[in-house]
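Quick one: this structure, given as structure tokens, is what I'll be asking you about.
Note that one protein chain is taken out, while the other chains of the complex remain in position.
On to chain A.
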Amino acid sequence: MTAVQEKQTAAPSARPEVRRRRLKKPSVGAVIVYVAAAALAVLWLLPLLWALSTSFKVETEASLGQDIHWIPQDWSLEGYKTLFERGDHLTWMINSTIVSTIVTVLTLVLCVSAAYGFSRFEFPGKKIIFGAIIAGLMVPGQALIIPLFDLVNDLHLAGTYWGLALPQVVAPVMVFILKRFFDAIPRDYEEAAKLDGAGHLRVLWNVILPLSGPIMAAVGIFTFIGSWNNFLWPLLVATDPSMMTLPVGLGVVSGGYGLFYAQNMAAAILGALPLLIVFLIFQKQIVKGVAGVGLK
């Protein structure tokens, strides 16, 4: 708003100058925008900060009915210590890592291969298969839990890592995204490689994949986050606490620990941490990836 008003006085071609001027003399409007944005951001982070603060308290201070202290009066790692002594949190973390890794690797391998096949070849039944996969974009996984559960039982995969992971691997949307990306890669490079005698697999590995780094990263990160945070499917398949993933273990088992709030919030913080770290590392790719949904 204020920027717009200021631009009025400056020549349209001198945008950098306008920006510098704005820096020197911030208008009232700009200050309001910054203060409001910062205040909302802090407000938005409060639940996480409150959990963080509580996780460092001793149980007596954390328990209900006490005064609210945002800064612990008596800093303590008691909550985290008890959590590690109990040990199940670590088990769930390992389970989640294993399952999400299987899902991510398999999704990447299967979807890249399929997308390459659809992008570069003509073969009998291609249209039908591709059409069927696109139709799958509209099938809601949650509505399939009953027959899927039955199927996984029949395959004797219930309560195993494979039973947790395999049904999550089918991601038509990723095939669709990758195919569209591959379609846009010029074929010159492949022709050159083929003239050198490279087979299809070599072309995919040496030519296509090196050009597809960002998209592979985005597909991989989103698959990993989606799988890590999946709740309903692991809730059905992993009934034994030793096979539970982190969200299920935290929700079903830790929820029952009741009144130990410091310990509970320590579990929450540790539960949030892995993906928050992934998010901070890959922030650029994730933001771009979400943005792509709307810009496509």
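In the analysis below, a residue touches a chain if its C-beta (ideal position, glycine included) is under 8 Å from a C-beta of that chain, and two chains touch if they have at least 3 such contacts; residues count from 1.
The definition used in the following text is that contacts and distances are computed from a predicted model.
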Chain left out of the displayed complex - its UniProt protein name, from "Multicomponent Na+:H+ antiporter subunit A", "Multiple sugar transport system permease protein", "Chemotaxis protein CheX" or "Molybdopterin-synthase adenylyltransferase MoeB": "Multiple sugar transport system permease protein"
Contact footprint on chain A, counting only the chain that is left out: 1, 3-5, 7-8, 12, 15, 30, 33-34, 36-38, 40-42, 44-45, 47-48, 50-51, 54, 64-66, 68, 109-111, 113-114, 116-118, 120-126, 129, 132-133, 136-140, 142-151, 166-167, 169-170, 172-175, 177, 180-182, 184-188, 191, 200, 204, 211, 214-215, 218-219, 222, 225-226, 228-229, 231-232, 235-236, 246-248, 250-251, 254-255, 261, 264-265, 267-268, 271-272, 275-276, 278-280, 283, 286-296
